[in-house]
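Heads up, one of the protein chains got dropped from this complex, but the rest are sitting where they should.
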Amino acid sequence: MTVIIDKDKCVGCNLCVSACPFAAIDMVNGVAVINDQCTLCGACIEMCSVTAIYRDDEVEGDECSPQSYKGVWVFAEQRQGKMLSIAYELLGEGKKLASSLGVPLSAVLIGANVTEMAKDLYAYGADTVYLVEDKELELYRTESYTAAFVGLAKKYMPEIILMGATNIGRDLAPRVAGRLVTGLTADCTELGIDLEERILLQTRPAFGGNLMATILCPVHRPQMATVRPGVMKKTSPDYGRTGNLVREAYHSRDVKVRTRVREIVKEMGKVVNLEDAKVVVCGGRGIGSAAGFALLEKLAQKLGGVVGASRGAVDAGWLSSGHQVGQTGKTVHPKLYIACGISGAIQHVAGMQGSKMIVAINKNPAAPIFKVADYGIVGDVHQVLPLLIAALEENTTRGAD
Amino acid sequence: MKIVVCIKQVPNTTEVKFDPKTGTLIREGLPTIINPEDKNALEEALAIAAPLGGQVTVISMGPAQADYALRETLAMGAHEAVLLSDRAFAGADTWATSYALAKAIEKHGEFSLIFCGRQAIDGDTAQVGPELAEHLDIPHVTYVRRIVSLDEKYVVVERALEDGYEVVESTLPALLTTLKELNVPRYPSASGIVTAFDEKKVAVWTAETVGADPAKIGLKGSPTQVKRTFTPSVKGTGKILTGTHKEAVQQLVQELRAKHVV
Partner (left out) sequence: MDFTLSKKHEMFRTLFQEFATQEVAPMAAEIDESGEFPWVTIKKMASLGFLGLPFPKALGGAGADTLAYIMAVEEISCACAATGVVLSAHVSLGAHPVYQFGTPEQKALFMVPQAKGEKLGAFALTEPNAGTDAAGQQTIAVLEGGEYVLNGTKVFITNGEVADIYIVFAMTDKSKGLKGISAFIMEKGTPGFTFGPQENKMGIRASSTTELIFEDCRIPASNILGKEGDGFKIAMQTLDGGRIGIAAQALGIAQAALNESVRYAKERQQFGKPIGTFQAMQWMIADMGTEIEAARLLVYRAAWLKDMRRPFSKEAAMAKLYASETAMKHTVKAIQIHGGYGYMKDYKVERLMRDAKITEIYEGTSEVQRMVISASLLK
């Protein structure tokens, strides 16, 4: 794919030169010439008043034409027979994409003895469930799951594949994308369709969450994206729905599997259910110490919520990374989010801006967190929080009267 | 034992500043660092290699300035460093990056382990490691938080899961992506810095050196493209509750109760 300038049409007006964000166009003898800085962004095409610039969309390499790929697929990630919530969230989002494209929504279910789970996938919106069942697939292993998934994708050729950005989804997706020779966009927070081009618009935070980028996979298919848990909404299930079950055999003899899971260990203490919490009390560097989190714990208990932490607080070792909210932590959307001693770097905001109400307490009145907050109190958290806890107690008593 | 470590030089995104007037990101002058989890990868490789008399080679794809990051790995104790640098690599997404790295590793020769950081802080994709393993047709284990054992044929690791971990065994050669929890990276030593600058060289390999297919590298070889970037929008300004702390807290509780949030 290249951007081409028709020398005969070009009038040397210079518009494209100034339109190019990458200084990739030079004027040579009164005619625009593209140099090797070009990123194919197309800004010049839109600008050209005499339609002298066009994109040569001829596909290089051996990719199939995008038109032969149809349908939206969602990886239905289950662990030990339990479907992860992310699968339903992806079905919710996938449904929207499938509707706007006018194609079916399918779920890919891989495991051992998981047929029963198909009905849940129908209920959450899947029209078709592609099922690969084998005792070899009981536990997730990169190579067996990749083989199963790639086999299905090559045979049925979906145009879009969505996976959860879980520790397993983020292991499987790149391996599948690598083998299918296609693009993959990680941790999307927004998905949409460019209907004209039938292209998936994949928006994700970049640069540590300081920028958002919309990413396309224009030529290669399928278009693959992962989505963080908690970002998309699941629809309410309709158990009246049924769908089409496509069972695909797994030929273990043909698959090279060089890893083995020896055991799976649950560490209960590590689980902090931030994603589903109604109230999150989150602390940052301003808390000052691990001991300082006791106040937050108290407030969270009072409100029936859980305690989160910014990256700064986690890096300082005050709370474990399971508590981290933000771009590299968890995405939360409680009805009440209380940010204590958090400056509000965009990386943090990326993980909590979906909260219904945001309260910020920070001693620096210029802290960016106040820009996102519904209510702000300028003050030291160590002074404000005890007052808040006391005020909530008073109010509870009064409410009971 | 021969170990390859892939690193990326990244802008220190935790020090990002915004133009207070326009609200746009100031990219200039951001200090660059070795991606933090890549340092964990290097640390693990160095720790494993030391008692075995192993050889640690660090490879990075990047512009000429990435020489500095590679020198830092030499200062930390890496035995050799390769900079994969060519204008033809520019604009590569994870697929094209991992392809180029794979070609470099193939040229470099035999290895038992490849370590990569889980993900880079400027992209956070966590894709290059697994895609690299795919290009090389070797097994990979991501999210490694502990090496349980290692011998000539197998490596056993703890792979972090959201609610615990799994113990995974893999044949060698294998690629592992490392978490921060795995170790505490060493500092470069003073004599290491002298070695890195005065005694060692960073090899520079181009697309041609590694025999990369021009159609599979750089922007041309990248399935994905960035359509546009923008500064994320934030919610409108909220209400700052004034007065004494006590008054402010009272107002807040009233508002929360009025809106039935508590």
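By written order: A and B. Residues from 1 in each chain.
One rule holds in what follows: a residue touches a chain if its C-beta (ideal position, glycine included) is under 8 Å from a C-beta of that chain, and two chains touch if they have at least 3 such contacts.
Just so it is clear, the model here is predicted, and its values are computed rather than measured.
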Just to verify: which one of B:Ala75, B:Leu113 or B:Ala126 makes contact with the chain not shown? B:Ala75
Among B:Ile193, B:Val226 or B:Ile240, which one touches the chain that has been omitted from the display? B:Ile193
Residue-wise, where is chain B in contact with the chain that is not depicted? 68, 71-72, 75, 187-194, 196-198
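In the analysis below, only the chains that are shown with their structure count from here on.
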Of all residues in chain B, which touch chain A in the complex? 11, 13-14, 16, 18, 25, 87, 91, 93-95, 98, 121-131, 133-135, 138-143, 156, 159-171, 174, 180-181, 215, 219-220, 222-232, 234-235, 237-241, 245-246, 248-250, 252-253, 255-257, 259, 261-262
Quick check: in the complex, which residue numbers of chain A touch chain B? 1, 36, 39-41, 60-61, 139, 142-143, 146, 166-168, 170-171, 173-175, 177-179, 181-187, 201, 205-220, 258-268, 270-271, 303, 311, 321, 327-328, 335-336, 345-347, 349-350, 353, 356-360, 365, 368, 370-379, 383-384, 387-388, 391-392, 395, 399
